[in-house]
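The complex is shown incomplete by one protein chain, all other protein chains being positioned as in the whole.
Here is chain A:
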Amino acid sequence: MRKIGLKEIEDIALGAALLGAGGGGDPYVGKLVAMGAVKACGDVTLLDPEEVPDDALIVPIAMMGAPTILSEKGIGGEEYKTLHKMVSQFYGKEIYAFMPIEAGGVNSMLPIAACARLGIPMVDADGMGRAFPELQMVTFTIGGIKATPMALTDEKGNCAIFDTITNKWTEELARAVTMSCGGSVSVSLYCMDGATLKKYAVKNIVTRSEQLGAAIRNVKHSGEASPEAAFLKATEGFKLFKGKIADVLRETRDGFNFGKVVLEGIDTDRGKKASVTFQNENLVAEVDGAILATTPDLIAIVDSETFIPVTTDALKYGKRVIVVGLKCFELWRTPEGLELVGPRYFGCDVDYQPIEELMKGGETNV
């Protein structure tokens, strides 16, 4: 158990941008929401998952909708109270703690605000260890946990609880309501008890995110041979490519942002070409036709000078970047995990191979 305040929020937000793997939205607005709540209501208690009683009611909190709209509307002041009341009433039980559903992107920050406003603790865990684009893409699905009852509220005070027959229906109904409510709403879903949390959640991911953020912030003062070496060491990342963005192809289908960024190598990668395909989050990284990493391993694109992660929305012609790969949570590497979030689910015709294996292959080829 420890406290998180303004300083920790800064680092967690920066780390969350990396764990967003290109998606999840820029955590900046989320950071302001969290800072606003902590300034008004005080620091938040962060619980290690092992500190949570087995029968405690744990509720993941997130926003649903377009991060671009969130960056205009922010959130109101009352949504988390409304969610808390709805869920407590539904279960006839007090909520013990909130937690993030995804540690990557803007959703890493909102549970901090919720906990500050309600004065309850947050669990140091999530359901992805990164960001993913669809609602069922959580480790809890592997554990057979349903997304519903899912509570939803907008800043105007409209609210609803969905109880659906499949997670697919949850996604469909919730999206429709989200649009009517103005394109960004607050939700709670995958409510569970402490025992389930301990079994399926990605543990200590908030702390991991904070460490990543601190590492990026300190990368120029690390004493390592170069900032790049310091960055890779601190993040345990694999350097896939260093290049400049030569083209960004984008297409919107079914509410998702599909696309591909094409890179031309600079420095040590001069003369090589690479591409990263994405659906909100980065899915596959290729260098000169060889695949170096695929989902569910994390593929992040960071600025080559500041190492600040770049979301797929912000990819811009000419930008100098480094493509890095990070290992995903081990549960994603099981057959059940790969069925949910492996490359084939996203329509990429390749088998998943762990990034560390692919990188080994890359080296022996040289």
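By definition in this document, a residue touches a chain if its C-beta (ideal position, glycine included) is under 8 Å from a C-beta of that chain, and two chains touch if they have at least 3 such contacts; residues count from 1.
In this text, contacts and distances are computed from a predicted model.
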So which of "NADH-ubiquinone oxidoreductase chain I", "Gluconate 2-dehydrogenase subunit 3 family protein", "Carbohydrate ABC transporter membrane protein 1 (CUT1 family)" or "Hydantoinase/oxoprolinase family protein" is the UniProt name of the chain that got left out?
"Hydantoinase/oxoprolinase family protein"
Identify the residue among A:148, A:235 or A:280 that touches the chain left out of the display.
A:280
Would you mind spotting which of A:142, A:160 or A:266 touches the chain that isn't drawn?
A:266
Going by the contact rule already stated, which one of A:31, A:146 or A:208 would touch the omitted chain in the full complex?
A:31
Contacts of chain A with the missing chain: which residues?
23, 25, 28-29, 31-33, 35-37, 39-40, 64-69, 71-79, 113, 133, 155-157, 175, 179, 182-183, 244, 246, 250-252, 254-257, 264, 266-267, 270-271, 280, 303-304, 306, 308, 310, 312-320
